[in-house]
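Here the complex is missing a single protein chain, while all its other protein chains stay put.
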Amino acid sequence: MYCNQRPEKPGVKKGMLEKINNMARANSLWVTAYGTGCGAIELRPLGTSRFDMERFGIAMRPTPRQADVLIISGYLATKTLKRVIRVYEQIQDPKYIIALGSCTINGGMYFDSYNTLNVLDKYLPVDVYVMGCMPRPEAVIDGFSLLMQKIKDGRAQGWKHYKENLDYYRENQKKIITDWDLPDYNW
Amino acid sequence: MTAQSLFYWSLVVTAAGLVLIGLWGVLTRKNILRIALAFTLADTGVNLILVWSGFLPNRSAPIVDASVTSMVDPLPQALVLTSIVIGVAVAALFVVVGVLASRKSGSADVRRMKELRW
Amino acid sequence: MGNIVSIVLTILGALSWGLLLGGISRTVTARIHGRMGPRVTQNFIDMWKLFKKTSSIHHGGMFWMAPMFRITGAICVLLMVPLVIGNSITYNMSFAGDIFLVIYIMFFGCLGMALGAGNSGHPYAVIAVSRGLAQMSSYELSFSIAVVAIAVGLKTFRIEGIVEAQQAGILSWNIFRFPFASAGALIAFLPMQMAYPFGIVLAPQEIPIGPPTEYSSRFLSFMFSGRALFGTAKLILFVSLLFGGASNWISLLVKTFLLYMYPVVVSSVFPRFRTEQSIRFLWFVPTSLALVDLIRVML
Amino acid sequence: MVKALAIFLPLLGAFINAWLPGKSPKASRVVSYLMLTAGLIAVIMLSIQLGAWNLRDLSDSVILSTGVGSPPLSINLEITAGGTLAAIVMYAATIFSLHRFALTTPKSQPLILALLTASLGLLFATDIFNSFVFLEIGSIVTIGLTAACKCGSRWEAAIKAALVSGLVTILYLLAVAVLYRSTGMLTLAALGNVSGASAVIVAILLLTVIVTEIKAFPLTGWGLDFYQGTSSIVAGLYSATWSLAVLLWAAKVLPLLPIGNPIIYAWIGAAGLVFSQLAGLRASSSGRIMGYSTSAYASLLLVAAGTTTGAFYTQTVIVLMIFSSIAKFSLFMLGNPEKKDQWSGFGTLLFLVPILLLAGIPPLPIFWAKFAFLAHLASGFPVIFYAVLAGLLLEAVYLFRFWSARSEKTGEKSAKRPSAVAAVLLMLLASVWITRMSWGALDFSGSIIESAGLRNIFHGLFAIGTLLCLPGVFNRIGREKSYWFWLLISGAALTILPAAGNGLTFYLLWEISAFAAVIGVSKGTAASKGTFWYAVFASLSGYLLLGGILLSKGSFAMAGVPAVLITIAALVKMGQFGTHLWNVRTYPAAPGTLPAFLSGTSSKAAVLLLVAVAVNSSSASLPWGRVIAWIGALTALGGAILAALAPDYKKMLAHASVSQLGYILMGLGLASILGWTAAIYHTIHHLIFKMALFLGAAGVLYRTGTTEFNNLGGLVKKMPWTFAFTLISVISFASIPPLAGFGSKWLLYNGLIEQGWLPVLIVGMFASVVAFLYSFRLLHGVFLGQLSPKNAHAKEAPLPLLIPQALLAMAIMVLGFKPTILLNFLVPVLEKIGLSGLAPVIQGDMVLTTMGTWNAWMVGLMVMGLFGFAFVFYWISGHKPKYVGQLDIGFAGEMPPSADEVHYSNNFFRPYQRALSFLPKIHAQKIFSGVNKTFNMLGDGVRALFTGDGRTYLAHSLIFLLLLFVFLNGGM
Partner (left out) sequence: MIDKTKKELEIRFPLLKLVREMHNYLHVEVEKASAMDAILMAKTSLGFKTLQLISSVDRMEENLFQMTWILENYNNETTLLISARYPRENCIVPSLSDIWPAASAFEREIFEMFGISFPGNPREGEDFLLEGWKDIPPMRRDFLTEEYSMKLYGERQPREHLDPRQYIGDMVGEWNTPMGQKRKEEK
């Protein structure tokens, strides 16, 4: 029913072609967004005529299969972390994560709640952090341009890091998700 | 009207009357035993008609005897005998079946015997 | 040999033209919305990115083959239509069949895509297929009536013959000779391009992107190029059927561009029909329009 | 001596038995058997002596005098050759049933023997009064037997019989008296001497008596109640002895009655046949159904007496009555004597044979008599002919319903198989024997289709279709046994069908094929309903065909009413326009590969029929071709929509089959070369793909045990080959180039446009697009989507099912890429027939019509080349995709709870259905249930006559008498 194989370790690619590819990747960021509470609301103005993310080639995709970027916005609970992990792993390589807002990054005002994560980095490799409670769309666009710059420079390697250190991440994830029923890797 | 023709006509009228009464009874009575009676009446009428069918004026009964010179057609009389015998058998069977059927249905009313329908 | 070169060039040209038109349409839509919109070349970038993603998944044989089906169907339609009239080397394969063949070979790609969607095992993909097929069966009705009216009116099924019959000036274009049939066909053109108000199939809001929900990476790039090719092929077909074909390359580009803008403009100002609404609309409005010309032709 | 023994041995036995039983039951049984066997041997010897088996002249006779005098004082019996045959049946029936009686009511043996004696006496009586005596004995014994049987309503049945026999006695004796008074004689011949008012009286009295005794409508009420009330074993014996005797006696008396014009019998019979069978539609108990059937045969007797004379009359009546008695006897005997309405413990077949016999299905014996008789009627009495045809159809309907309702409870026991086979063989033997009679209408010469090319195409189609179904028959589910045998018979009959000489042969083979398939269908699990529908519609098309053939005197060169009847017969067979109901119910119910045979091969018989009609007509076209094309087009559309909405794999294929046959009709209706090319092309193509699809369905059913879409899905992982062949078939029938389906559509559209039938074309094109809906539904519902855990154990279909599919898929490919192979053969053949229109021009691979071009080879090459190129390009252009599990889908981050919950299959085309909702819901089923309701209402109206009150039956007789009196007096 589920494919249980572990992913192969991605190889290192360099050269002119890779640069062109990275240019293309940077200029065509397709986003799948996860959001709770205010995070989900503040992301939407990006598509409107005022901010218009499409001019950067950024587009919303409704399915992780076709996306490149996972935006995590709003606090992450243990229960929702499971879903986010699955969405992230279902995105095809190369893939990036933007963490949006204080609650996402370090629990924010919910730091002492019984089910909100405090440190996202232990569970998923974040490429760009956008601070704020809640960050304005301008800040998000700033984050995107940072991500684009990182991709162009070949520094946005979070997904490789994740695959290489899958055991470490899994250990952390399984520590807080007590009823772990995901497959070894969510294809 | 001679005695013979009076007899002839009274035979016809009685026979026809019996048959008609019998049929009327069969169609209108509800009690199974009365229907049996009506049948018997009609049977008698029919037997009379059978006798009539062999009736010839001024003849005597078909009992072969030296004194008899001319007799009526003997055949119908023989037939009537058969028919009476059969009639008795039928009537007896009818009454038996009727009585048992009325026991089964709890009533001698023939209208109650409508289980077999459609 | 020249034929094969022409075929290869046709495919590449149609692909680029289709992607470019797609980019233009995104810009135009954005401008209508009051946005700046992406670059005109955005579709090329997207294609390249998708093509160069480093992993992908598949769900089985039909899932694998669906993009190939799609692209094959699109190219077949493209090759069955003569591009530039008078330039026989651009007729490609159009000698092998007539307009009926084109109508039916259009289904080839659709069926492939539908099968791929089915094999992906994703319920939303199949819901979209169900909607798409229902809608397709409806617009094909008016489209085929229009085509039959035109073909019978011109006494030929060969697309070449249909185009040649329209070469005597603008007024001999079928859109003027068969105005009602053309109107029917042009309304059917909207759902063919999945333009709003008939965009229920892709419906990104509730069924993520429709049939290709599960497609990713290189599969998706094949799907997109198939769509671009198919779009171009349909444009050329419609130009040949209704707008007098093209006597040179410029007029081909101009006519297809203008025709392409028509669904784009309509699409960006309309909300969306529900499936049964669009089916009913397509059954009645364009069909009755096209029937007017059919009856005219019969009498 | 032999003569006397033959008749009176049973009487002797009865006397001995009446004396014996209290003392030793065993001895009495031995005596009975002894007497009966001796009597049987004597009767057989008599029949040989009289030459009955030569069937030359059934009215040869010898006189047996008893006593000293002449009748009526003594009894003189005239033993006719036909009568001896009936007597053999009576003896045999008595011997057979004696065992049962001995088990249940041992004391009834004298009664049985007496009943036999009475029957024999009545059968051979020559005198009116003798007949009376036997009639009375028979009635008394019947009442006694009924009263002695162990069943709940025996008293009531007995009392009704007694009431009626009482009335009959009175009427009969009146007639005797009048007759004797007027002629002085009582022999049967005396009936001819009577004249004037006495003649009328004698005639109406005797006619009333006869109609009451043979239980013909409208005086049939008591008989129905009697059959229902008495036990099945009494009823069986009664129908094989007494009822048969009465019928044959009536057949003897009827022509002698001094009635002006005997046609009045025919009218009474025909009207009675229709009305009584209408009433019979509502009957539910087995005894009552048999009663209605008896009434039908009594009515047939009346019709025969009214319309035929001489040897033909004798042989028709003898065959009809004897074999109907045998059938009824077997039906009653097969019932369980303890529980009257339960039939169990015997093979379906054993039960079906008598039903088929009663319904007059060829090649069983009754068919020959019915056919000849109907031919006779058709030539001289058209109105009566229609009435009889309608009545027989109604009879067939309730008989089949009866059978389907009963066979639900039937368990198959192999112990009964020998007797079933023996019964079938005996009947076939009897059938062969009966054809030796001189039936005027039987003729086997001629040829329905002159063109050998066309004939060979159909021969080939039928043979190949049958052969490809055969390997798969060994993969059977559960109790689906031995349907292969019937498939083989049906296929063999079909294969010979194109070579049929004339109407009779054609009809014969047609019905054999149809009803062999009916039996085959009945072998399915829970197939009784499907079988019933199939049997009813097969009867309907059969009777329509029969009507057409007989009205045109057996030749296929016909016009007017016969042609229309035959066309409707073909439409029913194809399930067109409303009659699709039987396809939709039968195909899902049929076992194994049988649906493939029915849909792919058997339905082509109707095409052959239409072709035969058209070829033999003067203009090589069907009557009302335009109407037929419209019917085809609308059916194609409706069938396609229904198929898209169907919830079951096989049901969808059935709808699709109906829909696709519509295209053949469109082509045939065209009557141009293009249209016919398209029609024949599509016939071949339909055979290929529909068989492949149904074989695939058989495989799926075999491996998963279900065909409902709700339980299927995702099987491509388990059955990749089945999927591949199904995919090829589906692409083909969705008429997508480059496979074969496009060719037929292209040819058809060209033909339609050539003739200017544009509206038909539009409907056809729309239907072909709707076909796309169900073609995807079919692939997705079964093979794509999520594999349900229920089917996790499924495997690839067995090879015997796969190999034919592979062959068929190959045929589709060949036909798709190189259609010119077929067209090069087909077009010259069709050109010779004399069709209108221009033939398509074939230049190499190119097919040209006046308006269009089509080069299948180039299109195929292009598609394959591009596909291959795209494939290879993908393969070499980058990383290899990862194969993932079926639940690894992007599902909003959730793990799908189970495969069933993420499989979208239920209500698949719901939006389409909603969009259609503005149409009034005209379900064919509603129309048919409306028809059914109307018939039931009429039936109820008729049934209201039979109130169940014994006295009403007497009133019926008397009213009938009065009406006859009025009518005959007015008439004279």
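So that you can tell them apart, the chains are marked A, B, C and D in the order they are listed, and the count of residues begins at 1 in each.
One rule holds in what follows: a residue touches a chain if its C-beta (ideal position, glycine included) is under 8 Å from a C-beta of that chain, and two chains touch if they have at least 3 such contacts.
These figures come from a predicted structure and were not determined experimentally.
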Neighbouring displayed chains - absent chain, whole complex: A
Residue touching the undisplayed chain, where the options are A:N106, A:Q173 or A:N186: A:N106
Residues in subunit A touching the chain absent from view: 78-79, 82, 105-107, 111-119, 121-122, 125-126, 128-129, 131, 146, 150, 155, 158, 161, 164-165, 168, 175-179
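Following the convention adopted for this analysis, only the chains that are shown with their structure count from here on.
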Distance from the mean Cα position of subunit D to that of subunit B, given in whole angstrom: 49
Distance from subunit D to subunit C - Cα centre to Cα centre, in angstrom: 53
Multi-partner residues of subunit A (at least 2 other chains): 63, 65, 187
Numbers and ranges of subunit D residues touching at least 2 other chains: 882-884, 886-888, 890
Subunit D residues within the subunit B interface of the complex: 72-73, 129, 132-133, 136, 139-140, 143-144, 147, 152-153, 155-160, 162-163, 165-167, 169-170, 173-174, 176-178, 180-181, 184, 186, 224-225, 228-229, 282-284, 288, 943, 946-951, 954-955, 958
Residues of subunit D defined as touching subunit A within the complex: 882-888, 890, 892-895, 899
Residues of subunit D defined as touching subunit C within the complex: 714, 716-717, 720, 727, 731, 734-737, 742, 745-746, 749-750, 753, 756, 758, 761-762, 765-766, 769-770, 772-773, 775-776, 779-780, 783-786, 851-855, 858-859, 862-863, 866-867, 870-871, 874, 877-879, 881-884, 886-891, 902-904, 908-912, 914-915, 917-918
